[in-house]
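With one protein chain held back, the other chains of the complex are shown just where they sit.
And then chain A:
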Amino acid sequence: MEHAAPPAWVMLAYLISGVFFILALRGLSSPATSQQGNRFGMAGMLIAVVTTLVTHDVASLPEILGAIFIGGGIGWVTARRIAMTDMPQLVAAFHSLVGMAAVLVAAAAFLNPEAFGINGADGLMNPVSRVEMGLGIAIGAITFSGSVIAFLKLAGKMSGAPIMLPMRHVVNLGTLAAILGLIAYFTVDQSPWIFWTITALAFVIGFLLIIPIGGADMPVVVSMLNSYSGWAAAAMGFTLHNTAMIITGALVGSSGAILSYIMCKAMNRSFISVIAGGFGAEASATGGPAKEQRPWKRGSAEDAAYMMQQAESVIIVPGYGMAVAQAQHILREMADVLKKQGVSVKYAIHPVAGRMPGHMNVLLAEAQVPYDEVFELEDINSEFAQTDVAFIIGANDVVNPAAKTDKTSPIYGMPVFDVDKAKTVFFVKRSMGGVGYAGVDNDVFYMDQTMMLLADAKKMCEDIVKALQH
């Protein structure tokens, strides 16, 4: 039996839903249009859900509404309460839910193919549907277990350090090959054991893939899982012949893939090397070679306040440390005081600052920093040479000049801020001991024009604000 073609208006409704999702992403091209875009997204979802409900004989409406109510309530409350600094782990948790939902839908379709209209004339599933279903459940399961690990690492419930299993490349490739082989075999033999083995192996590979990846590579991982959740939806869309799901899957899949690409490029690393994992492990494993003692200067909050008051322009470079210290609000206050005193203040954001794409921008927006004071790497980098003060708070690797000069450095080739060209550099850091994620020393610490502000980022900003107001 082929698919009984649904009425034309149904196809049209799903198409409109898909177009609304495109408009939702389109709206994000500027903060001014973004809220409108989000409303398009909600409308698209409503159309898809209502269309599905009215075109199927729903035997269990109360249960379905109950499930939507419970799930929706949990989602709504979480979204209201979550702190902006916890956004990366929230997104990872949401990815895991999409993955699990895809697994459950694929499993339900396998158990009850009649309901999905994917049975052939012989009472067996169409071979094409089996491939789609196998891919759907595999990608869904990888998304789920991978996202759970990413969530645990981001939420600090599991060490962010890469965990290296022996022979992991062989094991991973073997498992992937087994999954693909079983999906191929599934087309000729639709025994349940094949289906469930694919599922189990996919759960395992998702776990194995993310375990060896370290904390600061998480922007790539989160983007990649974002992409997978899209491909999982697309695969299920193929099974169900549903336009809305296919369009959405393609959009989300491309979105995650592009974000992964941007993140890798901003670290000058190949996608493969990130996925292979273990970055930053060597340096910490050897305990770090005895570093030569070089002279450096320690500054105080008063020094920083004085120098910045005298300055014409200040560029602030925030990093993950700012998020950890929750210093964004007091940082904005500091900028406000400076602006009142006639200093030009700008923020410079590196694409990989933080634990997910755009993480710093959201935190600054939360602290009510206007978005037209926040600049991307390529837009602001040339301005450091004419800037009086570069104020680095919680960032390290993204300002390391070794990326430009030292071919042996693990971060060589990564685009970095030219803070070394600013007249004065203030570097807020908890202690001199710690190195950045890449585990490399930073020449900026030892420059003549650099003053190290060794303190918790929030405490330091508070002290500077006090000093500024004297």
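In this text, a contact is a pair of C-beta atoms (placed from the backbone, for glycine too) under 8 Å apart; a residue touches a chain by one contact, two chains touch by 3 or more; residues count from 1.
To be clear about the criterion, contacts and distances are computed from a predicted model.
Candidate names were "Septum site-determining protein MinD", "Succinate dehydrogenase flavoprotein subunit", "Acyl carrier protein" or "proton-translocating NAD(P)(+) transhydrogenase", and the UniProt protein name of the unshown chain is "proton-translocating NAD(P)(+) transhydrogenase". Screening A:Ala59, A:Ala121, A:Met167 or A:Ile272 against the full complex identifies A:Ala59 as the residue touching the chain left out.
Only one residue in the set A:Gly41, A:Gly160 or A:Gly319 touches the chain that does not appear here, and it is A:Gly41.
Taking the complete complex into account, A:Gly249 is the one of A:Pro162, A:Gly249 or A:Gly394 that touches the chain left out. Contact with the chain not shown here comes from a single listed residue; of A:Gly146, A:Gly214 or A:Gly230, that residue is A:Gly230.
Mapped onto chain A, the interface with the missing chain covers residues 3, 5, 11, 17-18, 21-22, 24-26, 28-32, 34-35, 37-38, 41-42, 44-45, 48-49, 52-53, 56-60, 63-64, 67-76, 78-80, 82, 84, 87, 90-91, 94-95, 97-98, 100-102, 104-105, 107-109, 111-112, 114-116, 128, 222-223, 226, 229-230, 232-234, 236-256, 258-259, 262, 349, 351, 356-359, 361-362, 365-366, 368, 370-374, 376.
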